[in-house]
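All remarks here apply to the structure that follows.
What you see is the complex with one protein chain gone and the rest in place.
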Amino acid sequence: MLYREAGQFKTSYASDQAIFPILQDRIGIVVILAVAFTLPLYADDFIVNAVMIPFLIFSLAAIGLNLLTGYTGQLSLGTGAFMGVGAYACYKLTTIWPDVNIIVWVVCSGFFSAAVGAVFGLPSLRIKGFYLAIATLAAQFFLEWCFIRIPWLYNENISGAIEVPQRELFNIIVTGPRATAETRYYVVLCLVVAMTWIASNLMHGRIGRTWMAVRDMDIAAELMGIRLLPTKLMAFAVSSFYCGVAGALMVFLWYGGAEPAVFNINQSFTILFMIIIGGLGSLLGSFLGAALIYVLPIALRFGPELLGLHMHAATVEHVTFMVVGILIIFFLIAEPAGLARLWQIGKQKLRVWPFPY
Amino acid sequence: MSVVEQKAKPAATPSADKILSVNNIEVIYDHVILVLKGVSLDVPKGGIVALLGANGAGKTTTLKAISNLLRAERGDVTKGAILFDGEEVQNLSPNELVRRGCIQVMEGRGCFGHLTIEENLLTGAFTRRDGKTAIRHDMEMVYGYFPRLAERRNSLAGYTSGGEQQMCAVGRALMSRPKMILLDEPSMGLAPQIVEEIFEIVRDLNDREQVSFLLAEQNTNMALRYARYGYILENGRVVMDGDAKSLAENEDVKEFYLGISEGRRKSFRDGKHYRRRKRWLA
Amino acid sequence: AGLMASAVYASKAQAEDSIYVPLLTYRTGPYANSGIPIANGMHDYLAMLNERDGGIGGVKLNIEECETGYDTKKGVECYESIKGKNPAVVNPWSTGITLQLIPKAGVDKIPILSMAYGLSAAAVGKDFPWVFNPPATYWDGMSMIIKYIGGKTGGLDKLKGKTVGFIFLDAGYGREPIPLLEQLAKDYGFKVKLYAVAGKEMQDQSSQWLAVRRDRPDWMIMWGWGAMNPTAVKRAAENGYPMDHFISVWWGGGEDDARPAGAQAKGYLTLNFAVPGEKFPAIEAIMKDVVGKGKSQTPKDKVGESHYNKGVYNSVMIAEAIRNAQKLTGKKVVTGEDVRRGLETMHITAARWKELGLDGFAAPLNITCADHSGHQPAYMQQWDGAKWVKVSDWIQPMTDKVGPMLDAAAKEYVEKNSGWPKRTEACDKAM
Amino acid sequence: MRAPGGSQGGREAVAGDILLSVEDVSLSFGGVKAVSGVSFDIRKGEIRAIIGPNGAGKTSMLNVINGFYHPQQGRITFKGEARPRMRPHDAAHGGIARTFQNVALFRGMSALDNIMAGRTLKMNANFFWQMLRYGPAMREEVEHRHKVEEIIDFLKIQEIRRTPVGRLPYGLQKRVELGRALAMEPELLLLDEPMAGMNLEEKEDMSRYILDMNDYFGTTVALIEHDMGVVMDLSDRVVVLDHGIKIADGTPDEIKGNQAVIDAYLGVAH
Partner (left out) sequence: MDILYSIFIDPFAQMIGAPDLLVQTLWDGLVGGMLYALIALGFVLIFKASGVFNFAQGIMVVFAGLTLVGLYEAGVPAFIALALAIAVMYGLAFAVERVVLRPLVNQPDIILFMATFGITYFLIGFGEFVFGGDPKVMITDDLYLPKGSFNVKMLGGIVNFQRLDIVAVVVASIMVAALAVFFSKTRIGRALRAVADSHSAALSVGISLEQIWVIVWFAAGLVALVTGIFWGARSNVSFALEVIALKALPVLILGGFTSIPGAIVGGLIIGVGEKLAEFYWGPLVGGGTDAWFAYVIALVFLLFRPQGLFGEKIIERV
């Protein structure tokens, strides 16, 4: 009985079109944001640094991919490389113009990966589905090769890796080894919240509808006056923008340095799996998926220790792999449409509670 | 026969004269969407039974529950039982059901787009073991029923027109030599004389080979002309049943399903603006 | 998440009366074949100290492995999870992870020991007080190989006009020695041909070896890892490349690298800095107290193999650094800060090796405040079809060539990383 | 365009201008001749039916009209303009909307969003405002929502506004599809078997919608349908195809009596 929209009347279409039309949802989101913004006050460094920051960054990348794959229906396996483009762009920008605020560069780096993404999105006009994956795979491997082969990209560092120089924002160190976990966390959190909000706006408006139309039935979409190529290219660009920013954040605010291997195909797969398991075409799903795929293995690794079991590190790893595999299958069977859908069904049940349906 | 009577009957009694009996089933999709709220019906051996009802009444769902295809749609029969030839269908897999002679023609065709028309027909004979010549023979029979299919036998089904696909789906079901066919809107998208033809085929098979039929139809007129018994489904409940003749004479049915009021057929131009349907029970 | 945090704290509390030695290892993933013996060697030696001596200086070692799978992401995660537990030292065992940890080490005050891998420039103690890469850097290794080749051709000056092929894993690790190789090529007048092997191609390499057949280099040098090594050895043999002209850096010198090619690999050469074999008293102690008692994952017949002994070498350095740190500070339970000082004053003479029960196991090791690598010599070993045989004396690196390049590289690193801290840590006197 | 409500009783052929004309169009796929040498025209404001047996080439004809297929031969003139290599979205821009034989809704979206998607062409707030969902973007959204709600009221599908269309029963899907096409405010609406799979009452409703649309908005309609009752009652003129060839063209009454049509299509029932 707690979760009912009964009695909440909409008096205008504007309010009916709000993203969270139900009061309880709005309260929920405020609570989540409040918890997120106060987290460093009571969580330890490990949680902030090794769990929350990567979780948020992965969520952002997952949103990026979800915009393309979940909302527009274009399967992409090049996420890792697009993230890499963002990271390398950000690195080049901040080393060429060190005085410009790093946050500006992080955001700008998204434009570079948007451009690259749009170029590799061109074949999407002709090629579809799993076949399209090949175009993005070509992007993945070609770009990965560029990250290794073009020394200019990493300023000719002998190690072949990029290192993150120290940068400040209002005299607070935000990147480099001396930036505290809290600072980095807040920067990441703010960006992720802002970009999620923007993504949500886009998806609830005309652009989102055209993308979904293209996903669901491209022929019908075209017969309704939607131009396929510009629409798909825009999806590629926006999606790559998100991935690029996520990549830049990953290197600058989490790893503090990166070699090309960070942006390999496994990264692409990881993020794809996040959105599938979280829910294609759902922003919430991007977060849930990131949590399951990234945070769960960490939790599992520390699980045995928690239970006082002393397993060998490698054994823990083996068991973790098996359990994660089983859980993926389990969740898929429980709800193929993803965790986000599971959540919706839960809400629906709550709505009719205490009756079964 | 009324709904109440059916409920009272013990569910598991196999009865000799019924090929199919559905006892008070309830179906839920996705764990939350309740679609059938207690549907019961019987099909006698060698009978033709029509299942009528508006859009969304639950006809397709009922048929899928019978042929056990619901699981593939994340639907579940949560209550009640379905007996085909004395056996609980819930314990049988769809292919075992087909082997036992119960086959469904799905709504919206469901042809295999990447197979040719001929290959589509052959898949219909998948469960058969009586040799190539028998299968050939039946294929010729199907081509005899639908000459249009013979013309298009080597084209991929995905490229054929809507009506051709519908014929293909019906023909494919015939290929399995079933004892009972569940037809879901067979007339949809077919030209009038083909519709007629399909119903003639139904009657013919029923006469000659004692094949039983359960027809879910919107074309009430046709359905009641060929069926012997009918059920009317509204909102997941059976609201009326009876002999085809008596149904056809019922005033409400006449008005809402047959489009006859005051004894004559109305023109579609004369439709009143947005009438509210009178609902039974629901 | 809260639960996990408390788990982490719980083991922190445990650690009060012992020295926490985390080992970042990888027994899974595509590079496991190289990772497993090393992990075993590292673990077993430390475990042996616990069993035989009750730890170091009377304090037990709390040895804990964290599985990285050679994956940077997991490696960093491991680091984050151990850094709160007062680790004595971190061994990242992956160049990628090392690069990531280098900037963090100084901030978290945890020394990084990257034995003969990682960032070569980190040998410059002035700029990298927290990073150690003994006994030799990749550049040292490359210079030793060229020296060896020079010796075989009758002097370095005879290299003029010869062609040297370099086949490498196309990643930071494999590319690192290229600048030195090119420098040496210029100095001695030989030609260099590069053959890059992408990570995905590790198992194939046919186009690379075909190119080798075309170019007919006089010598082949390899910087490979994991599954790349055995495949390369096989391809070389198949293409009829003379195996005794095919030399790998020390990481290609595992038994598992040569064994799959079997007799075909006969003649294959690699550098090594820790002599394989189980006839050393310390290794025998491992056999008796650890492996023999089933306290290890090592199969008996793998004790004393080439990579295993490299793992032992790594742990000897850890143990010696802890010992030094105890002496320097007078504390029993030492932390990362102390161990850093211990590492900077590490001096394992031949006599000390003997004391350790490892007589002739390795060349003397000398790390100082300025020199975090030691630039110690290595020797050449050759596969005889079934095992490794030592075929050369200790080869000294060309310090005169390597030194200036290291300094330049370190300088460049510091310049590129604006805000890189100036060294403030004082230097201890060598003991 | 006729005045609202001005069409009770028998309909005279509407003497509008020619909106679309199809001249000698042929289309074949490999060996299959889907359409061969068909010519006819559609006048402004009329309801034009296209009938014929299964596989006669009716759907293909619609596909040619809105640029999804390109005929090998012949010419389509729409509003006095012939556009040889017209793409489907050009047709949409020109004011042609359609529904599909096998419902082609955007399955993952709600009914409301589907209909809103129909208004894409009419919306133009730029990316920046879309991003913020504020200012022009929000205004536009609300304004079009009003229009869409009118359509929803018109089609009586208020209750299913928020239901993902994939889960709707077939008949309602067809109705939503009609709504989506209506939302485009087309000049020419192509309906491909809009009443297949509907029962009588629903057909009556649907007929009503089509007539009203035709009356109130002056939308020209090309209608493919197999229910002869509907075709004969609704349409002003009928063109009959068989095996890709036009076999008759005329008012419903003429068609009813045409022997060729009876043989090829209607059968004895009528």
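A, B, C and D label the chains in the order they appear, each numbered from 1.
Methods note: contacts are C-beta pairs under 8 Å (C-beta built on N, C-alpha and C of every residue); 3 or more make two chains touch, one makes a residue touch a chain.
What you see is a predicted model; the values in this text were computed from it and never measured.
Across A:Ala194, A:Leu229 or A:Leu332, the residue that sits in touch with the chain not pictured is A:Leu332. Contact with the chain not shown here comes from a single listed residue; of B:Ser40, B:Gln104 or B:Gln193, that residue is B:Gln104.
The chain that is not drawn here is touched, among residues B:His31, B:Lys45 or B:Arg71, by B:Arg71. Touching the omitted chain from chain A are residues 75, 123, 126-131, 133-135, 137-138, 141-142, 144-145, 148-149, 219-220, 223, 265, 269, 273, 276-277, 280, 314-315, 317-329, 332-333, 336. In the full complex, chain C touches the hidden chain at residues 27-33, 35-37, 170, 194-204, 206-208, 210-211, 213-214, 226-227, 230-231, 234, 238-240, 256, 259-260. Think of the hidden chain as still there; on chain B it touches residues 67, 69, 71-73, 93-95, 97-99, 103-106, 110-115, 119-120, 122-124, 126-127, 156, 158-159, 172-173, 176.
As a convention for this text, only the chains that are shown with their structure count from here on.
Chain B and chain D have Cα centroids separated by 29 Å.
Centre-to-centre, using mean CA coordinates, chain C is 74 Å away from chain D.
Residues of chain B in contact with two or more other chains: 33. For chain D, no residue reaches two or more other chains under the stated contact definition.
On the side of chain D, the complex with chain B involves touching residues 8, 29, 32, 52-56, 59, 101-102, 156, 167-172, 193, 196-205, 207-208, 211, 226-230, 233-234, 265-270. Those residues of chain A whose C-beta lies close enough to touch chain D in the complex are 12-14, 16-17, 198, 201-202, 204-207, 209-210, 212-213, 215-217, 219-228, 281.
Per the touch definition, chain D reaches chain A in the complex via residues 66, 68, 87-89, 91-93, 97-98, 100, 104-109, 113, 116-118, 120-121, 123, 125, 127, 130-133, 137-138, 140-142, 145-146, 149, 180, 184.
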